[in-house]
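The structure appears right after this line, and notes come after that.
Of the protein chains in this complex, one is absent; all others appear in place.
A and B label the chains in the order they appear, each numbered from 1.
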Amino acid sequence: MSAVKREEQVVEDSKYNVIGKSVRRRDALAKVSGEATFTTDVKLPGMLYAKVLRSPYPHARIKRIDVSRAERLPGVKAVATHKNTSRERFNTSATMTFTVPHLQPVLDQYIFDDVVRYVGDEVAAVAAVSEEVARQALKLIEVEYEQLPAVYDPLEAMKEEAPDIHAGCHEGKNVPGEVVKIALGDVEKGFAESDLVIEESFKLPVQKQAQMETHAAVAQVTPEGTITVWSTTQTPHPTRMILSKVFNMPNSKIRVLNPPYVGGGFGVRIGCSAKAEPIAVALAMMTKRPVKIVYSREEDFTASDTRHGGYARVKLGVKKDGTFHALDIKGVLNGGAYCSFSSEVPGVMGTMTLAIYRIPNENFVGYPVYTNTTPCGAMRGFGNPQGNFPLESVVDMAAEQLGMDPLQLRLKNIMKAGEPWCLPYPCSSTGLAECIEKGAESIGWERRGKFNKPGATKVRGIGMGVGTHVSNSWPFCVDYDNAYITIEQDGSVQLATGVPDIGTGTSTSLPQIAAEVLGVELDKVNITFGDTANTPFDIGSHASRTLYAAGTAVIAAAKDARKQVLEYASELLDTPAERLALKNSTVFVAALGLTDSCSGSGVCQAGSGKRTSVTLQEVAAHAHLHNKQFIGVGRIVPPNSPPWEAHFAEVEVDLSTGQVRVIKLAAAHDVGKAIHPMIVEGQIEGGVLQGIGYALSEEIKYNDKGKQQNYSFHNYFLPTAEDVPEIDAIIVESNDPQGPFGAKGIGETGLVPTAPAIANAVYDATGVRFTEIPMTEERVFFGLQNKRKC
Amino acid sequence: MLQEYYLPHSVADALILLKNNNGQARIIAGGTDLVIDHQAEKIKAEAFVDISNIEELKKIECADGVITIGAAVTHSEAARSELIQKHAPALAMAARSVGSLQIRNIATVVGNVVNAQPAADTAVVLAVLEAEAEVNSAAGVKYVPLYKMYAGVCKSAVDSTSQLVTRIRFIVPQRNQGTAFVRLCQRKALALPMLNVAAMVSLQGDRFAWARLAMAPVGPGPVRAIEAEKMLRGAPLTDETVEKAAQLALESANPRSSMVRGSREYRIGVLPVLVKRALTAAVARAHTN
Partner (left out) sequence: MSFTTLKFTLNGEPIEIAVSPSDMLVDVLRDKLELTGTKKGCGKGECGACTVIMNGKAVASCLVPALKAADAEIETIEGVANGAAHPLQETFMDLGAVQCGFCTPGMIMSSKALLDDNPQPTKSEIREAIAGNICRCTGYVKIEEAVEAAAEKLREQR
């Protein structure tokens, strides 16, 4: 940042009280002292414990199921199967509650069905006095299966001879919902007009969210029939809508809440926490007792949504001078056994990949495909990493063929604010050029290609990748938000918002926003969140939207409350409301300012004897005694704004074993405005490490019987503290004109261009282009060997 | 179903408990693998006899040129033991590489051998040290060489319902001798090795007097590279020798394909690299010993 710019920044920040400050998180003390309650900690009197019987087969029909022996086991209170539970079709993901009107949500699940479609699919569940008894009871359930043919690869599953996994696929064999098609200009003509056309195919792995708290729910049914569900969901309000449909109950009679903490999410529980909520509710209804279900780590791996793996093909047309002219992308994504978010993920893959550069002719087609593997749904990035790795690899290939610096080639083509693009909202801001500049400086881009001595067994390289993302889920899903702000009788502030805090710090940053707009001290603001009983509707914490969308609603609510306060105070101060200001919990005549002499005294006297300020506490108390309270309501439909990011990786490759080590990863992110810079850095750092895992080691494989081979931390290789390279999280602030205080979404971008940055660095080091990730030691070893043979 | 959990204070008491329970009781030391297997119902027992409170088994000792590691010694203790760091640094390194600190603080070195996991890190080093186990039972004490402790993949020759391995011992490497351990794994903690190799060499001037090489998981337990060892006897200390040994080591290895920890082809591809690295490091160590 230049000196002048930095100065501007300081001036800018000093106009805020709490925005831009890394205050202590309000959940921090509870979490460091072990007092924070998570769903797995909830215990109610008379509570029963549930365990689930899961399918050992990838595809089978249940011919007979006999639970009588299990029911007779002492301590067993209920056994649920497809025979005695709801026959209402649903979708465990929140998509069934917010699919945009011109499309139909795919409802392809029951709590239990008489067909099982992947190894781990739910067959039955037992509620018993202890987990141990429930586990014993599972062994007593007799099931006779008729095995059906199974298919695990999406390309295979699209072939005519493949088994049908669900009925009603109208867009193609085993394709749920709609095929996603996006077009701009004329690509065929575009390629014809290009001087260079590069085409490459890529293979993408199945990654797992692996959040630390496994799926869990506790359901309680009152004698009057109202239901309360504590759960690990990222979306209490939509989850309530799902349960309302499954159990045919009014929304109003169901309460879904986090207790209030959630041990991570990364997309895996947008909607239900796998099937934890519906199973707990079904069993609680049967037994009339509270029922708790906690997924084992293995169940969490095998029976809850993963990231979509699959295939991508990228074709890029470039003019001689490096101008991108046409881009065609095709994605075939493995959706697993149930649709979940499979209808939306390809859309994000396409748009986010097409939106990075200014290209007049663009085309995307994306197929979600059913297979007999664990369902695939939302995971941080939501399709974006799946398109970004292929495109950003191809951009580097183009740079090499053009003899251009890949950094310059990108700078030449990146999207500019206000330019036309494939999305139905404008590109409102971009700090990508600055991200590229800062990231390059951090990594030492000029050293690229100058590391290696001939004959070395360990070689180094540098690579980069850039990308964008969304700040909420519109236009892919319905997206709106609400917030309430109540000024209590003593001038303190109660904020209520429906979003949860899954670890991303929203329960700190939303009060920051409220405090700033209202002009009160942060510690006067309390927040209620993640509870449908006492917060207004919100679609949840996902799509990098929580701060952006809920923050916009909080601003609206705070402005509303503030307006009411000022109007009321205008009479007390005998000054029109427009001429009043509210700061440090004091209403004062703006023109006179909030002078030091006022502090402490509460009420200031001007020469005339007229009051020129009054504390919020006084206003609220006065109002209370005159039968009034200030309640601000925010009801907004958020716009959408693109965050931008540039990642730079330095790697070392051991040529004799194929092992790749990331030495440094510089991640520069245009976050619009950092409301809480430390939380922003934390989001980037955590995202980057997941991105490194995606690039190098994280992959779920299935054997030829459809069984997951990587179902525990022991054999799913997410990075540990000993695997972390130097990570330089760089914040760039473009001050978006639409976002709250200029902020944009930051929840997901941390892992978007990480894999291509690393793959491009590996290419720089070795001269071998890897089109399949993760770049495990084995893949790299054989990749290098193949090169030597040629 | 587990009915009792005993914590005897002497070896004699432990053996009596085994005997009195007629094969229904089983020895537990750290238990980090055992409790998981027990929960998964892969093993059955009515009682556990926990030996971690037996003082005499908590020691690492060196007497008459022999190092003895008691059955209650944890990986952490072995990794940090000055005695082991000085005389068998490869063993300290192998102990350090297992699981995580929380596991190493409980899991024992002897348990790592008795458990008969094919890729046990310390076992690979103990194999080149030609360690032997002190096995106690009602019948008395016997010493069993390490290579005889494996009855098959994940099958120990020790019957923990009637036998108690009290110690493991090996001769301290001499002057001109050195040990080394190398490990290939997908991340630096919480990972079983894709491959691990230990080497011990004894040098005589510019030649190998002899060398021992052990590799895993390429068979039921640590597998000695017999062909390579034969070739190395008396061979000159050159890069060519090391290269040749690395290739010959393959003749003794029969790795399986694992979808998680590498295909057979990959393991065969990199095994020579690891052998080379282990041998080279052991030679360097011998030069300073």
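Note that a contact is a pair of C-beta atoms (placed from the backbone, for glycine too) under 8 Å apart; a residue touches a chain by one contact, two chains touch by 3 or more.
All of these numbers come straight from a predicted model, not from anything done at the bench.
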Considering the complete assembly, the absent chain touches shown chains A, B
Among listed residues A:504, A:535 or A:585, the absent chain is touched only by A:504
Answer key for A:489, A:720 or A:735 versus the chain not shown reads A:720
Where chain A meets the chain that is not shown, the residues are 22, 24-25, 27-38, 40-41, 43, 209-214, 261-266, 296-297, 502-505, 678-679, 681-682, 685-690, 712-714, 718, 720-722, 724, 727, 729
Contacts from chain B to the absent chain lie at residues 1-5, 7, 28, 31-32, 35-36, 38, 47-48, 50, 52, 76, 99-103, 105-106, 188-190
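FYI, only the chains that are shown with their structure count from here on.
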So, in the complex, the side of chain B touching chain A is made of residues 100, 184, 186-192, 194, 259-263, 265-266, 269-270, 273-274
Residue positions on chain A within touch of chain B in the complex are 656-659, 697, 701, 703, 709-710, 713-715, 717, 719-723, 776-778, 781-782, 785
